[in-house]
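Note that this complex is displayed minus one protein chain, with the remaining chains in position.
So, subunit A:
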(Lines give C-alpha, C1' and ligand atoms only; values in the text may rest on other atoms or scores of the structure.)
Protein backbone atom coordinates (compact mmCIF):
# COMPACT_ATOMS: atom_id res chain seq x y z
CA UNK A 1 0.00 0.00 0.00
CA UNK A 2 1.24 3.43 -0.74
CA UNK A 3 2.48 5.19 2.32
CA UNK A 4 3.39 8.81 2.56
CA UNK A 5 4.62 9.11 -0.96
CA UNK A 6 8.00 10.33 0.17
CA UNK A 7 9.98 8.11 -2.07
CA UNK A 8 9.91 8.51 -5.77
CA UNK A 9 8.47 5.11 -6.61
CA UNK A 10 5.59 3.75 -4.59
CA UNK A 11 3.73 0.50 -4.67
CA UNK A 12 0.03 1.06 -5.07
CA UNK A 13 -2.60 -1.59 -4.55
CA UNK A 14 -5.06 -1.19 -7.34
CA UNK A 15 -8.64 -2.27 -7.61
CA UNK A 16 -8.87 -4.05 -4.28
CA UNK A 17 -7.23 -7.17 -5.67
CA UNK A 18 -3.83 -8.46 -4.78
CA UNK A 19 -2.32 -6.79 -7.79
CA UNK A 20 0.50 -4.47 -7.10
CA UNK A 21 1.56 -1.82 -9.49
CA UNK A 22 4.63 0.23 -9.25
CA UNK A 23 3.70 3.78 -9.77
CA UNK A 24 6.46 6.24 -9.97
CA UNK A 25 5.21 9.47 -8.58
CA UNK A 26 7.09 12.45 -9.88
CA UNK A 27 7.36 15.02 -8.40
CA UNK A 28 7.44 13.86 -4.78
CA UNK A 29 3.96 13.94 -3.37
CA UNK A 30 3.49 14.46 0.33
CA UNK A 31 0.02 13.10 0.02
CA UNK A 32 -0.97 9.77 1.34
CA UNK A 33 -2.86 7.74 -1.23
CA UNK A 34 -5.45 7.14 1.43
CA UNK A 35 -6.22 10.81 1.31
CA UNK A 36 -8.34 10.72 -1.79
CA UNK A 37 -11.62 9.01 -2.21
CA UNK A 38 -14.70 8.88 -4.34
CA UNK A 39 -17.85 8.63 -2.30
CA UNK A 40 -21.08 7.53 -3.96
CA UNK A 41 -24.38 7.72 -2.12
CA UNK A 42 -27.14 5.62 -3.64
CA UNK A 43 -30.66 6.03 -2.28
CA UNK A 44 -33.10 3.13 -1.86
CA UNK A 45 -34.34 1.73 -5.16
CA UNK A 46 -37.24 -0.66 -5.34
CA UNK A 47 -36.26 -3.45 -3.02
CA UNK A 48 -32.69 -2.44 -2.51
CA UNK A 49 -31.59 -0.53 0.57
CA UNK A 50 -29.66 2.70 0.41
CA UNK A 51 -25.90 2.24 0.29
CA UNK A 52 -22.71 4.22 0.48
CA UNK A 53 -19.71 3.20 -1.61
CA UNK A 54 -16.17 4.51 -1.17
CA UNK A 55 -13.05 3.88 -3.15
CA UNK A 56 -9.62 5.38 -3.64
CA UNK A 57 -9.93 6.32 -7.23
CA UNK A 58 -8.85 9.41 -9.03
CA UNK A 59 -11.09 12.10 -10.37
CA UNK A 60 -11.57 10.66 -13.82
CA UNK A 61 -12.81 7.36 -12.45
CA UNK A 62 -15.14 8.90 -9.93
CA UNK A 63 -18.49 7.83 -11.27
CA UNK A 64 -21.11 5.27 -10.47
CA UNK A 65 -19.88 2.59 -12.83
CA UNK A 66 -16.37 2.44 -11.39
CA UNK A 67 -17.14 2.85 -7.76
CA UNK A 68 -20.35 0.95 -7.12
CA UNK A 69 -19.11 -2.59 -6.76
CA UNK A 70 -20.74 -5.04 -6.61
CA UNK A 71 -23.58 -3.57 -8.63
CA UNK A 72 -26.82 -4.59 -6.90
CA UNK A 73 -28.97 -4.46 -10.02
CA UNK A 74 -28.37 -6.11 -13.31
CA UNK A 75 -28.26 -5.17 -16.89
CA UNK A 76 -31.09 -2.85 -17.81
CA UNK A 77 -31.59 -1.26 -14.41
CA UNK A 78 -27.97 -0.23 -13.95
CA UNK A 79 -28.47 3.06 -15.73
CA UNK A 80 -31.61 3.90 -13.78
CA UNK A 81 -29.91 3.01 -10.54
CA UNK A 82 -26.82 4.98 -11.35
CA UNK A 83 -28.83 8.05 -12.27
CA UNK A 84 -30.06 8.29 -8.68
CA UNK A 85 -26.61 7.89 -7.21
CA UNK A 86 -24.49 10.92 -6.45
CA UNK A 87 -20.74 10.60 -6.62
CA UNK A 88 -18.32 13.13 -5.18
CA UNK A 89 -14.56 13.26 -5.34
CA UNK A 90 -12.90 14.37 -2.12
CA UNK A 91 -9.36 15.03 -1.03
CA UNK A 92 -8.00 15.65 2.38
CA UNK A 93 -4.60 16.19 3.92
CA UNK A 94 -4.04 13.89 6.85
CA UNK A 95 -0.48 15.10 7.24
CA UNK A 96 -1.67 18.63 7.89
CA UNK A 97 -4.15 17.40 10.48
CA UNK A 98 -1.50 15.34 12.25
CA UNK A 99 1.03 18.16 12.34
CA UNK A 100 -1.53 20.69 13.51
CA UNK A 101 -2.80 18.54 16.35
CA UNK A 102 0.73 17.76 17.48
CA UNK A 103 1.70 21.45 17.42
CA UNK A 104 -1.43 22.42 19.30
CA UNK A 105 -1.03 19.76 21.98
CA UNK A 106 2.62 20.58 22.51
CA UNK A 107 1.91 24.30 22.93
CA UNK A 108 -0.92 23.47 25.30
CA UNK A 109 1.34 21.13 27.26
CA UNK A 110 4.07 23.76 27.53
CA UNK A 111 1.59 26.36 28.73
CA UNK A 112 0.23 23.97 31.33
CA UNK A 113 3.69 23.23 32.62
CA UNK A 114 4.51 26.92 32.78
CA UNK A 115 1.24 27.59 34.57
CA UNK A 116 1.97 24.91 37.15
CA UNK A 117 5.44 26.35 37.59
CA UNK A 118 4.17 29.90 38.04
CA UNK A 119 1.36 29.11 40.42
CA UNK A 120 2.81 26.29 42.49
CA UNK A 121 6.53 25.83 42.09
CA UNK A 122 7.84 29.37 41.98
CA UNK A 123 6.30 30.57 45.26
CA UNK A 124 7.60 27.40 46.91
CA UNK A 125 11.10 27.95 45.58
CA UNK A 126 11.09 31.61 46.49
CA UNK A 127 9.94 30.83 49.97
CA UNK A 128 12.78 28.43 50.42
CA UNK A 129 15.43 30.73 49.02
CA UNK A 130 14.45 34.09 50.37
CA UNK A 131 12.29 33.45 53.37
CA UNK A 132 8.78 34.51 54.06
CA UNK A 133 9.25 38.27 54.29
CA UNK A 134 10.11 38.93 50.71
CA UNK A 135 7.08 37.16 49.44
CA UNK A 136 4.97 40.20 50.20
CA UNK A 137 5.42 41.88 46.88
CA UNK A 138 4.87 45.49 46.36
CA UNK A 139 3.65 45.13 42.83
CA UNK A 140 0.12 45.72 43.99
CA UNK A 141 0.80 49.33 44.78
CA UNK A 142 2.87 49.89 41.70
CA UNK A 143 0.14 48.38 39.59
CA UNK A 144 -2.61 50.54 40.98
CA UNK A 145 -0.52 53.67 40.82
CA UNK A 146 0.41 53.17 37.22
CA UNK A 147 -3.11 52.55 36.13
CA UNK A 148 -4.68 55.42 38.01
CA UNK A 149 -1.89 57.85 37.22
CA UNK A 150 -1.52 58.88 40.81
CA UNK A 151 2.21 59.33 40.50
CA UNK A 152 2.56 60.90 37.07
CA UNK A 153 6.22 61.70 37.45
CA UNK A 154 7.07 58.17 38.44
CA UNK A 155 5.27 57.08 35.30
CA UNK A 156 7.33 59.49 33.24
CA UNK A 157 10.40 58.07 34.88
CA UNK A 158 9.32 54.64 33.69
CA UNK A 159 8.80 55.87 30.16
CA UNK A 160 12.22 57.47 29.95
CA UNK A 161 14.12 54.72 31.69
CA UNK A 162 12.87 52.12 29.28
CA UNK A 163 15.62 53.12 26.93
CA UNK A 164 18.29 52.02 29.40
CA UNK A 165 19.45 48.52 28.65
CA UNK A 166 21.35 46.14 30.83
CA UNK A 167 24.23 44.36 29.26
CA UNK A 168 23.53 41.00 30.86
CA UNK A 169 21.16 38.78 28.87
CA UNK A 170 19.89 36.91 31.88
CA UNK A 171 19.11 40.18 33.60
CA UNK A 172 17.22 41.30 30.55
CA UNK A 173 15.14 38.15 30.53
CA UNK A 174 14.45 38.45 34.21
CA UNK A 175 13.55 42.11 33.79
CA UNK A 176 11.21 41.34 30.89
CA UNK A 177 9.56 38.57 32.81
CA UNK A 178 9.02 40.78 35.83
CA UNK A 179 7.50 43.49 33.64
CA UNK A 180 5.25 40.96 31.95
CA UNK A 181 4.03 39.60 35.24
CA UNK A 182 3.27 43.09 36.49
CA UNK A 183 1.28 43.76 33.33
CA UNK A 184 -0.67 40.54 33.70
CA UNK A 185 -1.39 41.37 37.31
CA UNK A 186 -2.73 44.79 36.31
CA UNK A 187 -4.86 43.21 33.63
CA UNK A 188 -6.15 40.68 36.09
CA UNK A 189 -7.09 43.48 38.46
CA UNK A 190 -8.96 45.37 35.78
CA UNK A 191 -10.82 42.37 34.48
CA UNK A 192 -11.43 40.15 37.46
CA UNK A 193 -11.32 42.37 40.50
CA UNK A 194 -12.49 45.80 39.60
CA UNK A 195 -14.61 44.65 36.63
CA UNK A 196 -13.60 47.75 34.76
CA UNK A 197 -12.99 46.17 31.38
CA UNK A 198 -14.58 43.16 29.73
CA UNK A 199 -17.38 42.46 32.15
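Everything below uses one rule, namely that a contact is a pair of C-beta atoms (placed from the backbone, for glycine too) under 8 Å apart; a residue touches a chain by one contact, two chains touch by 3 or more; residues count from 1.
Basically, contacts and distances are computed from a predicted model.
J.: Which of the following is the UniProt-recorded protein name of the chain this complex doesn't show: "Replication factor A protein 3", "Chloride channel protein", "SWIM-type domain-containing protein" or "Calcium and integrin-binding family"?
T.: Its record in UniProt gives the absent chain the protein name "Chloride channel protein".
J.: Which is it among A:58, A:168 or A:183 that touches the chain not included here?
T.: A:183
J.: Hey, which of A:65, A:118 or A:173 is the one touching the hidden chain?
T.: Touching the chain that is not displayed is residue A:118.
J.: So that we can see where the missing chain sits, which residues of subunit A does it touch?
T.: Residues touching the hidden chain, for subunit A, are 34, 37, 41-47, 49-54, 56, 84, 86, 88, 90-94, 96-98, 100-104, 107-108, 111-112, 115, 118-119, 146-147, 149, 152-153, 155-157, 159-160, 163, 180, 183-184, 187-188, 190-192, 195-199.
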